[in-house]
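What you see is the complex with one protein chain gone and the rest in place.
Every chain is named by a letter (A and B) in the order it is written, and numbering of its residues begins at 1.
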Amino acid sequence: METSQIAEMLGLPVRSHKPRRTGITHVLDKGLGMKAVDDLVETGSSYIDILKLGWGTSLVTPILREKIRRYQERGVAVCLGGTLLEVFISRNRFDEYVGWVRELGLTHVEVSDGVITLPHEEKLSYIRRLSKDFTVLSEIGSKDDRVIMPPYKWIEMAIAELEAGAWKLVGEARESGTAGIYRQSGEVRSGLIDEVVTKVGPENWIFEAPQKSQQVWFIRRFGPEVNLGNIATSEVLPLETLRLGLRADTLMPGHPPASGE
Amino acid sequence: METSQIAEMLGLPVRSHKPRRTGITHVLDKGLGMKAVDDLVETGSSYIDILKLGWGTSLVTPILREKIRRYQERGVAVCLGGTLLEVFISRNRFDEYVGWVRELGLTHVEVSDGVITLPHEEKLSYIRRLSKDFTVLSEIGSKDDRVIMPPYKWIEMAIAELEAGAWKLVGEARESGTAGIYRQSGEVRSGLIDEVVTKVGPENWIFEAPQKSQQVWFIRRFGPEVNLGNIATSEVLPLETLRLGLRADTLMPGHPPASGE
Partner (left out) sequence: METSQIAEMLGLPVRSHKPRRTGITHVLDKGLGMKAVDDLVETGSSYIDILKLGWGTSLVTPILREKIRRYQERGVAVCLGGTLLEVFISRNRFDEYVGWVRELGLTHVEVSDGVITLPHEEKLSYIRRLSKDFTVLSEIGSKDDRVIMPPYKWIEMAIAELEAGAWKLVGEARESGTAGIYRQSGEVRSGLIDEVVTKVGPENWIFEAPQKSQQVWFIRRFGPEVNLGNIATSEVLPLETLRLGLRADTLMPGHPPASGE
(Lines give C-alpha, C1' and ligand atoms only; values in the text may rest on other atoms or scores of the structure.)
Protein backbone atom coordinates (compact mmCIF):
# COMPACT_ATOMS: atom_id res chain seq x y z
CA MET A 1 0.00 0.00 0.00
CA GLU A 2 1.39 3.40 -0.96
CA THR A 3 1.36 6.26 1.52
CA SER A 4 -0.90 8.27 -0.79
CA GLN A 5 -3.51 5.49 -0.65
CA ILE A 6 -3.23 5.38 3.12
CA ALA A 7 -3.69 9.15 3.36
CA GLU A 8 -6.87 8.84 1.33
CA MET A 9 -8.14 5.89 3.34
CA LEU A 10 -7.58 7.83 6.58
CA GLY A 11 -9.28 10.90 5.17
CA LEU A 12 -6.30 13.16 5.77
CA PRO A 13 -6.59 16.76 4.57
CA VAL A 14 -5.64 17.17 0.92
CA ARG A 15 -2.65 19.47 0.55
CA SER A 16 -2.08 21.79 -2.36
CA HIS A 17 0.74 21.13 -4.80
CA LYS A 18 3.52 23.34 -6.08
CA PRO A 19 3.54 26.07 -7.14
CA ARG A 20 1.48 26.96 -4.08
CA ARG A 21 -0.28 30.15 -3.12
CA THR A 22 -1.45 28.71 0.19
CA GLY A 23 -0.10 25.94 2.37
CA ILE A 24 3.36 27.41 1.88
CA THR A 25 6.26 26.15 3.96
CA HIS A 26 9.14 28.61 4.12
CA VAL A 27 12.31 27.20 5.65
CA LEU A 28 15.33 28.78 7.31
CA ASP A 29 18.77 27.46 6.33
CA LYS A 30 21.35 28.93 8.67
CA GLY A 31 24.38 27.15 7.33
CA LEU A 32 23.77 23.60 6.07
CA GLY A 33 26.51 21.77 4.21
CA MET A 34 25.82 20.07 0.88
CA LYS A 35 25.15 16.62 2.32
CA ALA A 36 22.54 18.06 4.64
CA VAL A 37 21.08 20.02 1.72
CA ASP A 38 20.83 16.78 -0.25
CA ASP A 39 19.03 15.15 2.67
CA LEU A 40 16.68 18.10 2.97
CA VAL A 41 15.63 18.17 -0.67
CA GLU A 42 15.42 14.39 -0.86
CA THR A 43 12.99 14.24 2.05
CA GLY A 44 11.34 17.63 1.85
CA SER A 45 11.43 19.18 -1.62
CA SER A 46 7.73 18.57 -2.23
CA TYR A 47 6.87 20.34 1.04
CA ILE A 48 9.30 23.27 0.93
CA ASP A 49 8.27 26.20 -1.22
CA ILE A 50 10.85 28.78 -0.23
CA LEU A 51 14.25 28.43 1.36
CA LYS A 52 15.72 31.44 3.09
CA LEU A 53 19.47 31.68 3.60
CA GLY A 54 19.12 33.34 6.98
CA TRP A 55 20.19 36.96 7.56
CA GLY A 56 23.78 37.41 6.25
CA THR A 57 24.85 33.75 6.20
CA SER A 58 25.11 33.86 2.42
CA LEU A 59 28.19 36.07 2.76
CA VAL A 60 30.07 33.51 4.86
CA THR A 61 28.97 30.35 3.01
CA PRO A 62 31.78 28.98 0.82
CA ILE A 63 29.37 26.69 -1.04
CA LEU A 64 26.82 29.43 -1.73
CA ARG A 65 26.31 29.04 -5.47
CA GLU A 66 26.34 25.25 -5.37
CA LYS A 67 23.76 25.31 -2.60
CA ILE A 68 21.43 27.70 -4.43
CA ARG A 69 21.64 25.59 -7.57
CA ARG A 70 20.80 22.38 -5.71
CA TYR A 71 17.73 23.87 -4.08
CA GLN A 72 16.50 25.40 -7.32
CA GLU A 73 17.05 22.19 -9.31
CA ARG A 74 14.73 20.52 -6.85
CA GLY A 75 12.01 23.12 -7.23
CA VAL A 76 12.75 25.05 -4.07
CA ALA A 77 12.88 28.84 -4.50
CA VAL A 78 15.75 30.53 -2.66
CA CYS A 79 15.92 33.98 -1.13
CA LEU A 80 18.39 35.79 1.09
CA GLY A 81 17.51 37.05 4.55
CA GLY A 82 15.93 40.48 4.80
CA THR A 83 18.55 41.56 7.31
CA LEU A 84 21.22 41.33 4.62
CA LEU A 85 19.30 43.74 2.41
CA GLU A 86 19.08 46.04 5.42
CA VAL A 87 22.87 45.92 5.76
CA PHE A 88 23.21 46.91 2.10
CA ILE A 89 20.61 49.68 2.47
CA SER A 90 22.35 51.02 5.58
CA ARG A 91 25.48 51.44 3.39
CA ASN A 92 23.53 52.95 0.49
CA ARG A 93 24.21 49.88 -1.63
CA PHE A 94 20.73 48.90 -2.74
CA ASP A 95 21.66 48.71 -6.43
CA GLU A 96 24.65 46.52 -5.68
CA TYR A 97 22.34 44.20 -3.74
CA VAL A 98 20.00 43.88 -6.69
CA GLY A 99 22.92 43.21 -8.99
CA TRP A 100 24.29 40.49 -6.76
CA VAL A 101 20.93 38.79 -6.25
CA ARG A 102 20.41 38.77 -10.01
CA GLU A 103 23.88 37.36 -10.58
CA LEU A 104 23.15 34.58 -8.07
CA GLY A 105 20.10 33.67 -10.15
CA LEU A 106 17.58 34.15 -7.36
CA THR A 107 13.89 34.58 -8.14
CA HIS A 108 12.70 35.69 -4.70
CA VAL A 109 13.78 38.54 -2.47
CA GLU A 110 12.81 39.52 1.04
CA VAL A 111 12.41 43.18 2.01
CA SER A 112 12.33 44.05 5.69
CA ASP A 113 12.92 46.78 8.21
CA GLY A 114 13.35 44.60 11.26
CA VAL A 115 16.63 46.20 12.31
CA ILE A 116 17.20 49.54 10.61
CA THR A 117 14.85 52.48 10.76
CA LEU A 118 13.40 52.94 7.31
CA PRO A 119 10.74 55.50 6.31
CA HIS A 120 7.82 53.40 5.07
CA GLU A 121 7.72 55.28 1.76
CA GLU A 122 11.33 54.19 1.15
CA LYS A 123 10.50 50.55 1.96
CA LEU A 124 7.60 50.75 -0.50
CA SER A 125 9.87 52.11 -3.19
CA TYR A 126 12.19 49.11 -2.77
CA ILE A 127 9.22 46.77 -3.01
CA ARG A 128 8.04 48.52 -6.19
CA ARG A 129 11.44 48.27 -7.85
CA LEU A 130 12.11 44.69 -6.79
CA SER A 131 8.67 43.39 -7.70
CA LYS A 132 9.35 44.15 -11.36
CA ASP A 133 12.01 41.45 -11.47
CA PHE A 134 11.47 39.26 -8.43
CA THR A 135 8.80 37.65 -6.29
CA VAL A 136 8.83 39.87 -3.21
CA LEU A 137 8.34 38.70 0.34
CA SER A 138 7.77 41.74 2.44
CA GLU A 139 8.44 41.35 6.12
CA ILE A 140 6.60 43.36 8.76
CA GLY A 141 7.55 43.63 12.43
CA SER A 142 10.61 44.46 14.44
CA LYS A 143 13.36 42.05 15.48
CA ASP A 144 13.61 44.03 18.70
CA ASP A 145 11.29 42.29 21.15
CA ARG A 146 10.71 45.58 23.01
CA VAL A 147 9.07 47.17 19.98
CA ILE A 148 5.30 46.58 20.05
CA MET A 149 3.52 47.87 16.97
CA PRO A 150 -0.27 48.31 17.23
CA PRO A 151 -2.56 46.30 14.91
CA TYR A 152 -3.76 49.29 12.85
CA LYS A 153 -0.14 49.97 11.92
CA TRP A 154 0.38 46.35 10.81
CA ILE A 155 -2.75 46.64 8.66
CA GLU A 156 -1.74 49.95 7.10
CA MET A 157 1.70 48.68 6.23
CA ALA A 158 0.37 45.36 4.93
CA ILE A 159 -2.13 46.97 2.57
CA ALA A 160 0.44 49.44 1.24
CA GLU A 161 3.08 46.75 0.72
CA LEU A 162 0.72 44.48 -1.17
CA GLU A 163 -0.25 47.41 -3.37
CA ALA A 164 3.42 48.14 -3.95
CA GLY A 165 3.81 44.65 -5.39
CA ALA A 166 4.64 42.30 -2.53
CA TRP A 167 3.61 38.72 -3.27
CA LYS A 168 3.27 37.78 0.39
CA LEU A 169 3.68 39.54 3.69
CA VAL A 170 5.88 37.87 6.27
CA GLY A 171 5.01 38.19 9.97
CA GLU A 172 8.30 38.61 11.82
CA ALA A 173 9.36 36.14 14.53
CA ARG A 174 13.16 35.85 14.40
CA GLU A 175 14.79 32.40 14.48
CA SER A 176 13.80 32.12 18.13
CA GLY A 177 10.11 32.97 17.79
CA THR A 178 10.19 35.75 20.38
CA ALA A 179 9.54 39.07 18.60
CA GLY A 180 7.23 40.58 16.01
CA ILE A 181 3.99 38.57 16.08
CA TYR A 182 4.99 36.87 19.35
CA ARG A 183 5.51 37.98 22.90
CA GLN A 184 8.96 37.55 24.44
CA SER A 185 7.73 34.24 25.86
CA GLY A 186 7.01 32.91 22.36
CA GLU A 187 3.25 33.15 22.87
CA VAL A 188 1.31 34.29 19.81
CA ARG A 189 0.02 37.86 19.96
CA SER A 190 -3.37 36.38 19.13
CA GLY A 191 -5.29 39.64 19.45
CA LEU A 192 -2.97 41.19 16.89
CA ILE A 193 -3.37 38.29 14.47
CA ASP A 194 -7.16 38.21 14.85
CA GLU A 195 -7.47 41.89 14.12
CA VAL A 196 -5.00 41.95 11.26
CA VAL A 197 -6.56 39.08 9.30
CA THR A 198 -9.99 40.72 9.27
CA LYS A 199 -8.48 43.36 6.97
CA VAL A 200 -5.72 41.43 5.23
CA GLY A 201 -6.70 37.79 4.87
CA PRO A 202 -4.40 35.01 6.12
CA GLU A 203 -3.67 33.82 2.57
CA ASN A 204 -1.61 37.01 2.13
CA TRP A 205 0.64 36.19 5.06
CA ILE A 206 3.49 33.86 5.75
CA PHE A 207 3.52 33.64 9.53
CA GLU A 208 6.99 32.91 10.86
CA ALA A 209 6.54 30.11 13.37
CA PRO A 210 9.81 28.49 14.42
CA GLN A 211 8.41 26.88 17.57
CA LYS A 212 6.14 23.85 17.39
CA SER A 213 3.54 25.43 19.70
CA GLN A 214 3.39 28.37 17.29
CA GLN A 215 2.88 26.12 14.26
CA VAL A 216 0.13 24.31 16.16
CA TRP A 217 -1.59 27.59 17.03
CA PHE A 218 -1.72 28.74 13.41
CA ILE A 219 -2.83 25.36 12.03
CA ARG A 220 -5.62 25.14 14.59
CA ARG A 221 -6.64 28.72 13.84
CA PHE A 222 -6.39 28.75 10.04
CA GLY A 223 -6.26 25.11 9.00
CA PRO A 224 -3.65 22.92 7.30
CA GLU A 225 -3.13 25.33 4.40
CA VAL A 226 -1.85 28.23 6.44
CA ASN A 227 1.46 29.67 5.21
CA LEU A 228 4.24 29.20 7.76
CA GLY A 229 7.78 30.51 7.76
CA ASN A 230 11.17 30.30 9.46
CA ILE A 231 10.70 26.56 9.84
CA ALA A 232 13.90 24.84 10.98
CA THR A 233 15.30 22.36 8.48
CA SER A 234 14.82 19.56 11.02
CA GLU A 235 11.14 20.46 11.40
CA VAL A 236 9.98 20.20 7.80
CA LEU A 237 8.55 16.69 8.06
CA PRO A 238 7.21 17.23 11.60
CA LEU A 239 5.38 20.34 10.35
CA GLU A 240 3.88 18.37 7.50
CA THR A 241 2.50 15.86 10.02
CA LEU A 242 1.00 18.74 12.03
CA ARG A 243 -0.73 20.00 8.90
CA LEU A 244 -2.14 16.55 8.21
CA GLY A 245 -3.27 15.79 11.76
CA LEU A 246 -0.69 13.03 12.22
CA ARG A 247 0.73 14.33 15.48
CA ALA A 248 -0.97 14.58 18.86
CA ASP A 249 -1.30 18.36 18.88
CA THR A 250 -3.45 18.67 15.79
CA LEU A 251 -4.96 15.20 15.84
CA MET A 252 -6.80 15.96 19.04
CA PRO A 253 -9.09 18.82 18.17
CA GLY A 254 -8.89 18.77 14.41
CA HIS A 255 -9.66 15.21 13.39
CA PRO A 256 -11.98 13.31 15.69
CA PRO A 257 -12.83 9.82 14.50
CA ALA A 258 -15.62 9.96 11.96
CA SER A 259 -18.44 8.03 13.60
CA GLY A 260 -19.59 6.54 10.32
CA GLU A 261 -16.30 4.94 9.36
CA MET B 1 45.55 1.46 22.58
CA GLU B 2 42.00 0.54 21.60
CA THR B 3 39.06 2.24 23.27
CA SER B 4 37.89 -1.10 24.65
CA GLN B 5 41.21 -1.52 26.47
CA ILE B 6 40.95 1.99 27.83
CA ALA B 7 37.42 1.35 29.08
CA GLU B 8 38.70 -1.69 30.93
CA MET B 9 41.68 0.16 32.35
CA LEU B 10 39.41 2.92 33.63
CA GLY B 11 37.01 0.43 35.14
CA LEU B 12 34.02 1.75 33.19
CA PRO B 13 30.72 -0.07 33.65
CA VAL B 14 30.37 -3.05 31.33
CA ARG B 15 27.44 -2.59 28.97
CA SER B 16 25.27 -5.42 27.68
CA HIS B 17 25.39 -6.35 24.02
CA LYS B 18 22.66 -6.78 21.45
CA PRO B 19 20.10 -8.20 21.51
CA ARG B 20 19.54 -6.43 24.81
CA ARG B 21 16.83 -6.85 27.40
CA THR B 22 18.24 -4.09 29.57
CA GLY B 23 20.40 -1.09 28.78
CA ILE B 24 18.15 -0.42 25.81
CA THR B 25 18.46 2.85 23.90
CA HIS B 26 15.35 3.70 21.92
CA VAL B 27 15.79 6.60 19.51
CA LEU B 28 13.36 9.02 17.88
CA ASP B 29 13.83 9.76 14.18
CA LYS B 30 11.58 12.63 13.20
CA GLY B 31 12.63 12.93 9.59
CA LEU B 32 16.29 12.21 8.90
CA GLY B 33 17.51 11.95 5.35
CA MET B 34 19.61 9.00 4.18
CA LYS B 35 22.99 10.65 4.72
CA ALA B 36 22.07 11.42 8.30
CA VAL B 37 20.78 7.87 8.70
CA ASP B 38 24.13 6.59 7.44
CA ASP B 39 25.93 8.78 9.96
CA LEU B 40 23.65 7.58 12.73
CA VAL B 41 24.14 3.87 12.09
CA GLU B 42 27.86 4.29 11.48
CA THR B 43 28.39 5.96 14.84
CA GLY B 44 25.55 4.50 16.87
CA SER B 45 24.31 1.15 15.61
CA SER B 46 25.89 -0.77 18.48
CA TYR B 47 24.14 1.50 20.98
CA ILE B 48 20.71 1.86 19.36
CA ASP B 49 18.31 -1.01 19.92
CA ILE B 50 15.09 0.46 18.57
CA LEU B 51 14.44 3.30 16.21
CA LYS B 52 11.03 4.92 16.23
CA LEU B 53 9.81 6.83 13.21
CA GLY B 54 8.03 9.43 15.31
CA TRP B 55 4.21 9.74 15.31
CA GLY B 56 2.98 9.92 11.67
CA THR B 57 6.24 10.96 10.01
CA SER B 58 6.36 7.64 8.16
CA LEU B 59 3.42 8.80 6.02
CA VAL B 60 5.25 11.88 4.78
CA THR B 61 8.73 10.35 4.34
CA PRO B 62 9.52 9.75 0.66
CA ILE B 63 12.49 7.52 1.51
CA LEU B 64 10.54 5.40 3.99
CA ARG B 65 11.34 1.89 2.75
CA GLU B 66 14.99 2.67 2.03
CA LYS B 67 15.37 4.12 5.51
CA ILE B 68 13.78 1.11 7.24
CA ARG B 69 16.02 -1.24 5.28
CA ARG B 70 19.18 0.66 6.20
CA TYR B 71 18.39 0.62 9.90
CA GLN B 72 17.48 -3.05 9.87
CA GLU B 73 20.59 -4.04 7.92
CA ARG B 74 22.62 -2.46 10.70
CA GLY B 75 20.81 -4.37 13.41
CA VAL B 76 18.51 -1.58 14.51
CA ALA B 77 14.86 -2.57 14.95
CA VAL B 78 12.35 -0.09 13.56
CA CYS B 79 8.85 0.75 14.74
CA LEU B 80 6.31 3.42 13.88
CA GLY B 81 5.05 5.92 16.40
CA GLY B 82 2.12 4.92 18.57
CA THR B 83 0.22 8.03 17.55
CA LEU B 84 -0.02 6.73 14.00
CA LEU B 85 -1.69 3.54 15.21
CA GLU B 86 -4.08 5.76 17.15
CA VAL B 87 -4.95 7.59 13.94
CA PHE B 88 -5.72 4.27 12.24
CA ILE B 89 -7.77 3.07 15.23
CA SER B 90 -9.74 6.33 15.31
CA ARG B 91 -10.76 5.54 11.70
CA ASN B 92 -11.50 1.87 12.44
CA ARG B 93 -8.54 0.78 10.33
CA PHE B 94 -6.62 -1.42 12.74
CA ASP B 95 -6.38 -4.34 10.28
CA GLU B 96 -5.07 -2.07 7.55
CA TYR B 97 -2.42 -0.85 9.97
CA VAL B 98 -1.29 -4.38 10.69
CA GLY B 99 -1.19 -5.15 6.99
CA TRP B 100 0.91 -2.10 6.23
CA VAL B 101 3.37 -2.70 9.07
CA ARG B 102 3.82 -6.27 7.90
CA GLU B 103 4.33 -5.15 4.32
CA LEU B 104 7.01 -2.70 5.50
CA GLY B 105 8.81 -5.63 7.11
CA LEU B 106 8.76 -4.22 10.62
CA THR B 107 9.35 -6.47 13.62
CA HIS B 108 8.31 -4.06 16.37
CA VAL B 109 5.10 -2.11 16.94
CA GLU B 110 4.13 0.46 19.49
CA VAL B 111 0.64 0.53 20.99
CA SER B 112 -0.47 3.65 22.81
CA ASP B 113 -3.45 5.65 23.93
CA GLY B 114 -1.71 8.96 24.45
CA VAL B 115 -4.15 10.93 22.32
CA ILE B 116 -7.38 9.04 21.73
CA THR B 117 -9.64 7.71 24.45
CA LEU B 118 -9.44 3.95 24.32
CA PRO B 119 -11.15 1.53 26.74
CA HIS B 120 -8.31 -0.39 28.36
CA GLU B 121 -9.81 -3.73 27.37
CA GLU B 122 -9.64 -2.64 23.74
CA LYS B 123 -5.99 -1.59 24.10
CA LEU B 124 -5.25 -5.00 25.63
CA SER B 125 -6.94 -6.77 22.72
CA TYR B 126 -4.66 -4.92 20.29
CA ILE B 127 -1.63 -5.91 22.34
CA ARG B 128 -2.77 -9.53 22.35
CA ARG B 129 -3.25 -9.62 18.60
CA LEU B 130 -0.06 -7.77 17.75
CA SER B 131 2.13 -9.74 20.14
CA LYS B 132 1.52 -12.87 18.10
CA ASP B 133 3.46 -11.43 15.19
CA PHE B 134 5.47 -8.53 16.55
CA THR B 135 7.53 -7.40 19.51
CA VAL B 136 5.14 -5.02 21.24
CA LEU B 137 6.13 -1.80 22.97
CA SER B 138 3.16 -0.68 24.97
CA GLU B 139 3.08 2.96 25.91
CA ILE B 140 1.41 4.24 29.06
CA GLY B 141 0.62 7.87 29.85
CA SER B 142 -1.11 10.76 28.19
CA LYS B 143 0.43 13.22 25.76
CA ASP B 144 -1.79 15.87 27.32
CA ASP B 145 0.27 17.45 30.07
CA ARG B 146 -2.86 18.32 32.03
CA VAL B 147 -3.75 14.64 32.48
CA ILE B 148 -2.23 13.31 35.73
CA MET B 149 -2.79 9.58 36.20
CA PRO B 150 -2.28 8.22 39.74
CA PRO B 151 0.41 5.58 40.37
CA TYR B 152 -2.02 2.72 41.12
CA LYS B 153 -3.50 3.20 37.65
CA TRP B 154 -0.07 3.04 36.01
CA ILE B 155 0.60 -0.18 37.90
CA GLU B 156 -2.71 -1.77 36.98
CA MET B 157 -2.28 -0.93 33.32
CA ALA B 158 1.36 -2.05 33.29
CA ILE B 159 0.61 -5.46 34.77
CA ALA B 160 -2.30 -6.06 32.43
CA GLU B 161 -0.35 -5.00 29.35
CA LEU B 162 2.60 -7.25 30.17
CA GLU B 163 0.18 -10.13 30.64
CA ALA B 164 -1.40 -9.32 27.30
CA GLY B 165 1.97 -9.83 25.65
CA ALA B 166 3.80 -6.51 25.71
CA TRP B 167 7.59 -6.95 25.61
CA LYS B 168 8.29 -3.64 27.28
CA LEU B 169 6.23 -0.82 28.69
CA VAL B 170 7.07 2.68 27.54
CA GLY B 171 6.70 5.61 29.96
CA GLU B 172 5.32 8.51 27.94
CA ALA B 173 7.22 11.82 27.71
CA ARG B 174 6.56 13.28 24.24
CA GLU B 175 9.47 14.61 22.16
CA SER B 176 9.69 17.54 24.56
CA GLY B 177 9.82 15.60 27.84
CA THR B 178 6.92 17.47 29.42
CA ALA B 179 4.02 15.03 29.87
CA GLY B 180 3.35 11.49 31.08
CA ILE B 181 6.11 10.62 33.57
CA TYR B 182 7.25 14.27 33.75
CA ARG B 183 5.77 17.48 35.05
CA GLN B 184 5.19 20.31 32.60
CA SER B 185 8.58 21.67 33.65
CA GLY B 186 10.31 18.48 32.51
CA GLU B 187 11.00 17.38 36.08
CA VAL B 188 10.62 13.64 36.70
CA ARG B 189 7.49 12.64 38.60
CA SER B 190 9.84 10.81 40.94
CA GLY B 191 7.17 9.74 43.42
CA LEU B 192 5.29 8.09 40.59
CA ILE B 193 8.37 6.26 39.31
CA ASP B 194 9.39 5.11 42.79
CA GLU B 195 5.97 3.68 43.48
CA VAL B 196 5.50 2.07 40.09
CA VAL B 197 8.82 0.20 40.04
CA THR B 198 8.11 -1.48 43.37
CA LYS B 199 5.37 -3.40 41.57
CA VAL B 200 6.65 -3.52 38.01
CA GLY B 201 10.44 -3.60 38.00
CA PRO B 202 12.45 -1.07 35.98
CA GLU B 203 13.68 -3.75 33.58
CA ASN B 204 10.12 -3.89 32.18
CA TRP B 205 10.11 -0.21 31.30
CA ILE B 206 11.59 1.97 28.64
CA PHE B 207 11.49 5.41 30.20
CA GLU B 208 11.20 8.12 27.59
CA ALA B 209 13.82 10.69 28.51
CA PRO B 210 14.48 13.23 25.77
CA GLN B 211 16.15 15.79 28.04
CA LYS B 212 19.65 15.27 29.38
CA SER B 213 18.60 16.01 32.95
CA GLN B 214 16.00 13.25 32.63
CA GLN B 215 18.55 10.74 31.34
CA VAL B 216 20.82 11.66 34.23
CA TRP B 217 18.03 11.17 36.74
CA PHE B 218 17.24 7.66 35.52
CA ILE B 219 20.89 6.58 35.26
CA ARG B 220 21.62 7.81 38.77
CA ARG B 221 18.47 6.09 40.05
CA PHE B 222 18.68 2.76 38.19
CA GLY B 223 22.24 2.54 36.91
CA PRO B 224 23.82 2.44 33.46
CA GLU B 225 21.60 -0.38 32.22
CA VAL B 226 18.30 1.45 32.53
CA ASN B 227 16.19 1.42 29.37
CA LEU B 228 15.73 4.89 27.92
CA GLY B 229 13.56 6.09 25.06
CA ASN B 230 12.78 9.02 22.76
CA ILE B 231 16.47 9.83 22.62
CA ALA B 232 17.22 12.44 19.95
CA THR B 233 19.46 11.19 17.16
CA SER B 234 22.08 13.78 18.13
CA GLU B 235 22.11 12.50 21.72
CA VAL B 236 22.94 8.84 21.14
CA LEU B 237 26.66 9.14 21.81
CA PRO B 238 26.21 11.67 24.64
CA LEU B 239 23.77 9.26 26.32
CA GLU B 240 26.29 6.45 26.01
CA THR B 241 28.84 8.61 27.83
CA LEU B 242 26.30 9.31 30.58
CA ARG B 243 25.76 5.57 30.99
CA LEU B 244 29.52 5.01 31.26
CA GLY B 245 30.25 7.89 33.64
CA LEU B 246 32.21 9.82 31.01
CA ARG B 247 30.33 13.09 31.45
CA ALA B 248 30.27 15.40 34.44
CA ASP B 249 26.70 14.61 35.49
CA THR B 250 27.19 10.90 36.11
CA LEU B 251 30.90 10.97 36.77
CA MET B 252 30.39 12.98 39.92
CA PRO B 253 28.30 10.79 42.17
CA GLY B 254 28.56 7.49 40.36
CA HIS B 255 32.25 6.86 39.88
CA PRO B 256 34.50 8.35 42.52
CA PRO B 257 38.19 7.56 42.09
CA ALA B 258 38.97 4.15 43.51
CA SER B 259 41.37 4.90 46.35
CA GLY B 260 43.42 1.77 45.71
CA GLU B 261 44.24 2.52 42.10
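The rule is short, and it goes like this: a residue touches a chain if its C-beta (ideal position, glycine included) is under 8 Å from a C-beta of that chain, and two chains touch if they have at least 3 such contacts.
Bear in mind that the values here come from a model prediction, so they are computed numbers and not experimental data.
Checked against the full complex, the one of A:123, A:143 or A:212 touching the unshown chain is A:143. Considering A:55, A:182 or A:205, the position touching the chain not shown turns out to be A:55 (whole complex).
In the complete complex, the hidden chain is touched by one of B:24, B:68, B:216 or B:244, namely B:244.
Residue-level contact of subunit B with the missing chain is found at 1, 3, 6-7, 9-12, 35-36, 38-40, 42-44, 46-47, 212, 234, 236-238, 240-241, 244-248, 251-252, 255-258, 261. Summarising the interface, subunit A meets the missing chain with residues 30-36, 54-64, 83-84, 86-88, 90-93, 96, 99-100, 103, 114-116, 143-144, 174, 176.
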